[in-house]
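Note that one protein chain is taken out, while the other chains of the complex remain in position.
So, chain A:
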C-alpha cells in the first residue's frame, strides 16, 4: 500500500477492489442459505420446510432479532451491552406487575421506561464517568439479575390481558403474526437509522476513530449514551415480546440470550470493536440462530447435543467472519 500514489489506476485498482470486496459481509447470507439447504434436505419428511415451521422460526427469534438490532448500534459505536439479558427480565416483570392493577398500555410504558432508565444509567456511567461499557454493563447485568429475583420473590407473574398478549405475542394483523411484524419493524427502523441518518453515520465514525469523530465536532459522549439507551430499549421490547408470547414474566427470561444475540450480530458482519456494522446482517444472523435451534430439535438431538452442536457452529461462523475481516 505504501508504493506509488500517482499511478494507482487501472487494473491494479480493480483487482485490489475485488480482493477487498469484504467477503465477511456476505458470508452470513451464504452460511444462512447453506444451513437452510442442509436442513431442508436432511429434514425433508419432518416438516422443516412447511410454512408454519418457517413462520414459527421467525416468531421464536423475534426477541433475539430486536435485541440484535439494538446491539448493532452499541457494538458499532465501540461499546458493548452485557446487561440486555437482565433488562429483558426486568422489563417483562415490570410490565407484568403493572398490568396486574392497571391497563395494558401502562404496562407497556412501564416496561419500556424501565429499559430506558437502565440504558440511561449504563450510558451515563460510560459517557460521563468514562468507565468501560464492558465493566459497567457486566455490573448492571449482575445487579439487575438480583433485582429481578428480589422484585418477585422468584415467582412468575401471569399476563392475561388479551390485547397485550395479542399485540406482543400470539396475535396477528391482516394475517401477519405480530411477532413477525415486530421483527420487520425493528429491522426496518434500525436499518434506516443506521444507514440513512446522521446519527448512524456518527455511530460508525465514533466506533471507527473516536478521536477523529470528536475532532469533527461529533458529540461522542452523548452518542455513547445514546447507543446504550437504544440497546436497552431493544432488550426492553424483547422483554414485552417474551411476556406476550409466554403469557407471563419470570426472572429467568432472557438469561441465556446474551451470547445468542452477540453471536447473531457478529456473524451478521458487525465488528466486535466498532466501526463496521449491519442491521440486515444481524437479522439474518438472528434467523440463522433460530433456524439452528429449530433444525436441531427436529433432527431429534438431545438438549445436550443441541447445545454442543450450536456452540460448534457458532464458533465456525464467528471464526470465518473474523478471519475474513482481518485480511
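As a working rule, a residue touches a chain if its C-beta (ideal position, glycine included) is under 8 Å from a C-beta of that chain, and two chains touch if they have at least 3 such contacts; residues count from 1.
The criterion applied here is as follows: contacts and distances are computed from a predicted model.
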item: Options "Sugar ABC transporter ATP-binding protein", "Acyltransferase family protein", "Phosphoenolpyruvate synthase" or "Autoinducer 2 import system permease protein LsrC": UniProt name of the undisplayed chain; value: "Sugar ABC transporter ATP-binding protein"
item: Which residue of A:71, A:205 or A:266 touches the chain not shown here; value: A:205
item: Selected from A:100, A:163 or A:197 as touching the chain missing from the view; value: A:197
item: Hidden-chain contact residue, picked from the options A:141, A:213, A:266 or A:287; value: A:213
item: Residue ranges of chain A at the interface with the undisplayed chain; value: 1-6, 8-9, 13, 16-17, 20, 192, 195-198, 200-202, 204-205, 208-209, 211-213, 215-218, 271, 275-276
